[in-house]
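Written out below as structure tokens is the structure these notes cover.
Excluded from the complex is one protein chain; the other protein chains are retained at their positions.
Up next, subunit A:
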Amino acid sequence: MSAAPIVVVRDLVKTFVARGAALRAVDGVSFDVRQGETLGLVGESGSGKSTTGRILVGLEAATSGSINLFGQEISSVRGRVTPAAVRRRLQFVFQDPQNSLNPRMRAQDAIAEPLDVTGGWSRIARDDRVRELLEMVGLPRSCGDRFPHEFSGGQRQRIGIARALALKPDFVICDEPVSSLDVSMQAQIVNLLLDLQERLGLSYLFIAHDLAVVRSISTRVAVMYAGGIVELAPKRELYTSPRHPYTQALLAAVPRITSNRARAAVITGELPSQIDTVPGCTFHPRCPFALERCRIEKPKLREIAPGHLAACHLHETPA
């Protein structure tokens, strides 16, 4: 399990300046993704999950921090200067395939776009590759000449996945790839992603906003809160013995059917405004265990058990 990391992110910071105020959307995020594993990234809306993923693929420039992809240091701050050879190994699956597919582009052209842009593919090789990809994601080989609106939501997401796989990447970032789908479809897409991972040896960063979705797919899970990772642990450990009060609250909310209400009952208070950096722990206004120290000093993400990281003053001394 402890293969070499292919993605290493350290102290990633992204500040958006909106109407004169600075918003720290990503506030010192560090994690690794190892060969063949899935790192689940969970957090509520606005916690900075997408921004983290978007920086990795170069859609957003980081404010500071370092990114190492496949052993190559990437200047994340400058934005899109990732060498093409590195970029090709890294792909992105968007949340809503309704928006991420051009309505006027046939499925086959959407899937082949990465090939067309890269160049060096003959017409025949390209069309063969498209049919192979369609089959790989469980769509009929013959449906390539249809437009996105002629597919169901689940089928569209399969096209989005086929497209991401076109250049044979090693690492795929899936940004809430099933959030826009109904429950039965969600399971199918998750199974497809698992199947593809096994066949192609892919690594995933799988973003989701609740712990239930990432449970079946993740190897390890990172929990994000207000721009920072508060806990990161192997899946089993995170679900059975969560250490951070926020993770505990999230887990307490998961089995309930009306998860929103249930969560509201457990976690009270508002998500802090990330505009003015609050000193101390970002979770302290909502934390039932908050100490005096939590208001003043920001807890660092540290290893509290082998492979188990948490950012909380309750766990300062290794357990």
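By definition in this document, a residue touches a chain if its C-beta (ideal position, glycine included) is under 8 Å from a C-beta of that chain, and two chains touch if they have at least 3 such contacts; residues count from 1.
Methods note: contacts and distances are computed from a predicted model.
Enquirer: Please identify the absent chain by the protein name in its UniProt record; candidates are "Cytidylate kinase family protein", "NADPH-dependent 2,4-dienoyl-CoA reductase/sulfur reductase-like enzyme", "Peptide ABC transporter permease" or "Acetolactate synthase".
Expert: "Peptide ABC transporter permease"
Enquirer: Which listed residue, A:T118, A:N191 or A:S241, touches the chain dropped from view?
Expert: Considering all chains, including the one not shown, the answer is A:T118.
Enquirer: Have a look at A:R19, A:R104, A:R123 or A:R199 and name the one touching the chain we're not showing.
Expert: If we include the chain that is not displayed, A:R104 is the one touching it.
Enquirer: Give the residue, chosen from A:R24, A:R87, A:R131 or A:R243, that touches the chain omitted from the document.
Expert: Touching the chain that is not displayed is residue A:R87.
Enquirer: For the chain left off this view, which of A:L39, A:V57 or A:A162 is in contact with it?
Expert: That would be A:V57, which touches the missing chain.
Enquirer: Considering the whole complex rather than only what is displayed, give the residues of subunit A touching the chain that is not shown.
Expert: Residues touching the hidden chain, for subunit A, are 57-59, 84, 87-88, 91-92, 94, 96, 99-105, 109, 113-114, 116-118, 146-147, 149-150, 152, 160, 163, 166-167.
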